[in-house]
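Heads up, the thing below is written out as structure tokens.
Here the complex is missing one protein chain, while the rest keep their positions.
Now for chain A:
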Amino acid sequence: MDCSCTLNKTLQHPALVRALSLGLLLLLWIAAAALTADASVLPQPWALWTPFLQALGSGALPYHLGMTLWRVVCAFVPAMIIGVAVGFLMGRFASVDRWLDPWLVVFLNLPALVLIVLCYIWIGLNETAAITAVVLNKIPNVATLLREGTRALDPNLDSMAAVYRMRPLARLRHVIMPQLAPFIAASARAGIAVIWKIVLVVEFLGRSSGIGFQIHFYFQLFNVAMVLVYALSFIGVMLLVEALFLQPAERRVRRWRTA
């Protein structure tokens, strides 16, 4: 009984559960690869090591990773800024909401692929079109979340700030932003996850660099190992970004709750 208790306790440790759950996924992969028994369709995890070192050594992997990461950043920043601003205005002013809500519905239901193709046709097969497509894809999601957040703003705090004649900038920084922070953090995390996937599609369809381009290239060569190497490398990088930047930022804005 003592033993099962400790085991139970250990199993509640979040990091451990995480590791175990990932290990389980790996086991599933190994089993599937064994059943497939065809390395050109689904190689074993360890069979990716050599191609990985190859791609790393040749400099191709770092270069294409860098390009994709750069596009993610270029799309993420404007999408967040515009989305937050639009969502805030929609949540704050009913008239803005009435005008923009139909647009939001249209853009939310427009498949990412359509926007990408149209951007390439209208703007040309260039970087601007690629980034624009991603930004346009992401703004509606951010705006929707921020509209909810703005509607949930505490009216009492609003009255307090107004009675005491707080300056607009101080109000924004100390009254409004702390209330919106959880919504901004949530949309940033969801945003990153969606944006990098769309960036890959954009690269797949019309760029000559980036993870998406490389996956396109190896797809045409039927080189599954390389496709997996590039995909997994990028997932690794994104998990790192999440752990190093997004999670600490979220913890910081939540500090007052747990104090």
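The rule is short, and it goes like this: a contact is a pair of C-beta atoms (placed from the backbone, for glycine too) under 8 Å apart; a residue touches a chain by one contact, two chains touch by 3 or more; residues count from 1.
Please note the rule applied: contacts and distances are computed from a predicted model.
A chain of this complex does not appear here, and its UniProt-recorded name among "Ferredoxin", "Xanthine dehydrogenase subunit D", "ATP-binding cassette domain-containing protein" or "Electron transfer flavoprotein subunit beta" is "ATP-binding cassette domain-containing protein".
Touching the missing chain, out of A:L157, A:A186, A:V201 or A:V237, is residue A:L157.
Considering the whole complex, the residue from A:I82, A:M166 or A:L205 that touches the absent chain is A:M166. Residues of chain A that touch the chain left out of view are 156-157, 159-167, 170, 174-175, 178, 256-257, 259.
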